[in-house]
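Report on the following structure.
All protein chains but one are shown in place.
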Amino acid sequence: MSRVQNTLRNQWRSLADLAATSIAVLSTILVIAPLVAIFVYLIYKGASSLNLAFFTQVPKPVGEEGGGMANAIYGSAILLGMASLIGVPIGIGGGIFLSEFGRGTKLANAIRFTADVLNGVPSIVMGIAAYSLVVVPMHHFSAFAGGVALGIMMIPTVCRTTEEMLLMVPHVVREAALGLGVPNWRSVLSITVKTASPGIITGCMLAFARVAGETAPLIFTAFGNAFWSTNLNREIAALPLQIYVYAISPYDDWHRLAWAGALVLIVLIVLAVSLVRFVTSRGVLKGAN
Amino acid sequence: MGVGIEVSNLNAWYGSNHTLQDINLNIPANHATALIGPSGCGKSTFVRCLNRMHETNPVARVTGSVRMGDLDIYADAKPVEIRRRVGMVFQRPNPFPTMSIYDNVAAGLKLNGFNNRHALDEIVEKSLRNSALWDEVKDDLRKKSGASLSGGQQQRLCIARALAVDPEVLLMDEPASALDPVSTSKIEDLIFQLKSQYTIVIVTHNMQQAARVAEMTGFFLNGRMVEFDSTQKIFTNPRDKRTEDYITGRFG
Partner (left out) sequence: MPEIHIAQVQLPVEQAVLPETPTEPAPISAVRKFLLERGNSAVADRSFAWLMLGCALSIFAIVVLIAAELVLRSQLAWHKFGLAFFYKAFVDPSTNLAQYWDPVNEHFSALPFIYGTLLSSLLALLLAVPLAVGVAVFLTEMCPKVLRGPLAFLTELLAAIPSVIYGLWAVFVLVPLLREYVNPFLITTLGWTGFFGDDNPTGLGFVAAGIILAIMILPIISSLTREVMLAVPHSQREAVLALGATRWEMIRMGVLRNARIGIVGAIILGLGRALGETMAVTMVIGNSPEIHRSLLSNGSSMASVIANEFAEASSDMHLSALMELGLALFIVTIIVNAIARLLVWVVTRGTPAQVN
């Protein structure tokens, strides 16, 4: 190739490099922009609608001003409590099996793969399953059904993160416990799981934050409730569900409440995610290394 | 007081790897026995057969018999029971990272259901004294975590932890190899004092160490026990040429 051609080609290459870099930067900006836009808009619209009444009052009838989402906040707390009761123990148990009993076996690989695939199943399908399993036999919607739907969504996530955290516990710690003649079940629970507990807890928090914002599985399980309810056997309100109902309604007042609710929800989720990041970056296992 | 161990026709495998072949020896009670030999000769595997830790590996297999007193530890008992009678100190100190010094020492008892607080306090103090760590940590028993001590202190903590369950035999797999000379000599002094109360088996790379602390010494090579005799004899007048070659530094 002649000198001139070579220089031209190199110029073209440098141009391509510059173009690629610009596009990459542009992409990043384009991605971060909606995020920033959403947050800013949420804070702007939500903060102005937030007042004490939001947290303490139930929705007023259509047409009346004011009211709040106290019933939805409480309902979400109940649903998430039930979901955790189902999802956390079973998920941690599954993770313990994968790490301590089934490590390297084909069964464990199959379970792990299935858990990952299950995480990708749409949440509305989980809702249908809970509908079939709980709502149909009971002949009515209930908070319990909603709790079940959210609970089975938590199981695969908690299981995988628990397994990952337990795998990080150094083998010598287990050996020390076994060498003392500690029964295996005691060693797994009091030594191995305890050592990995900061990581396991963060995994549970992640799963919790994820189901806290889920709406679809609740539409035909918990169903939602415009009134204050503490009955697990009946329909119950939930924060994301209420936001949805209000958002698609034609009433401005309800829109305002929807924004406020969204702000509360996003703040809780951001707090949870940030906490998780903080704990994980600080070093999950205290002194185990 | 300690108990003697009789090993007959012990063979061990890791998968298809025949790690130990036809081991026969009698480990005397209340004395320290050293096991020497080049890397990979099987001495660590042997020691792990004595407290049934070898079988925690899923591809491990053992045949032959190991008798403690009149008990065949494989045929007559379960691993958990044996490990309470045969304690182990590992090569790298491994205190439980989430526990305080006190809880580390008490772990073997607490995790087996022993809950008498008063008795535990006494046992913890006695074990720490026996492992020459008491004076250094007596003020911080519950405040400091086991992992915050220095390497030598951690290993002494592990010794205390092993002693707290009052085993009859104490197995030590190169306990000082990861430690500095000062800690090493502290641990050797410990072994000297402990052997009157327990039967001690110590695996070591350091022949000087073997000569210092042990009455009996066994030389392992390629999965076989070549020679087992008093330390004096092994190091001054070994019967087997391979032993002589190892002692004089021709290999390993």
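Note that the chains take the letters A and B in the order they are written out, and that residue 1 is the start of every chain.
Everything that follows uses one rule, which is that a residue touches a chain if its C-beta (ideal position, glycine included) is under 8 Å from a C-beta of that chain, and two chains touch if they have at least 3 such contacts.
Only a predicted model underlies this, so the values are computations on that prediction, with no experimental measurement involved.
K.L.:
Give the residue, chosen from A:Leu50, A:Ile96, A:Ala143 or A:Ala237, that touches the chain omitted from the document.
P.N.:
Residue touching the absent chain, from the options given: A:Ile96.
K.L.:
Going by the contact rule already stated, which one of A:Pro34, A:Pro61 or A:Gly104 would touch the omitted chain in the full complex?
P.N.:
Considering all chains, including the one not shown, the answer is A:Pro34.
K.L.:
Hey, which of A:Leu50, A:Met82 or A:Ala216 is the one touching the hidden chain?
P.N.:
For the chain that is not drawn, the touching residue is A:Ala216.
K.L.:
So that we can see where the missing chain sits, which residues of subunit A does it touch?
P.N.:
Spelled out for subunit A, the touching residues are 13-14, 16-17, 19-21, 23-28, 30-32, 34-35, 37-38, 41-42, 45, 89-94, 96-98, 100-102, 108, 111, 113-126, 128-129, 131-133, 152, 155-157, 159-161, 164, 167, 181, 183-186, 188, 203, 206, 209-210, 212-216, 219-220, 223, 240, 243-244, 247-248, 255, 258-259, 262, 265-266, 269-270, 273, 277.
K.L.:
Pick out the residues on subunit B that sit against the missing chain.
P.N.:
Counting over the whole complex, subunit B touches the hidden chain at residues 1, 3-4, 28-31, 77-78, 80-81, 84-85, 109, 112-114, 119, 123, 164-166, 168, 207-208, 211-212, 215-216, 230-232, 235-238, 244, 247-249.
Please note the rule applied: only the chains that are shown with their structure count from here on.
K.L.:
Enumerate the contact residues on subunit B facing subunit A in the complex.
P.N.:
Counting only subunit B, the residues touching subunit A are 51, 53, 56, 80-85, 87-88, 90, 92, 94-98, 107-108, 111-112, 145, 147-148, 158, 161-162, 165.
K.L.:
What does subunit A use to touch subunit B in their complex?
P.N.:
170, 172-173, 175-184, 186-187, 190-191, 194-195, 197, 285-288
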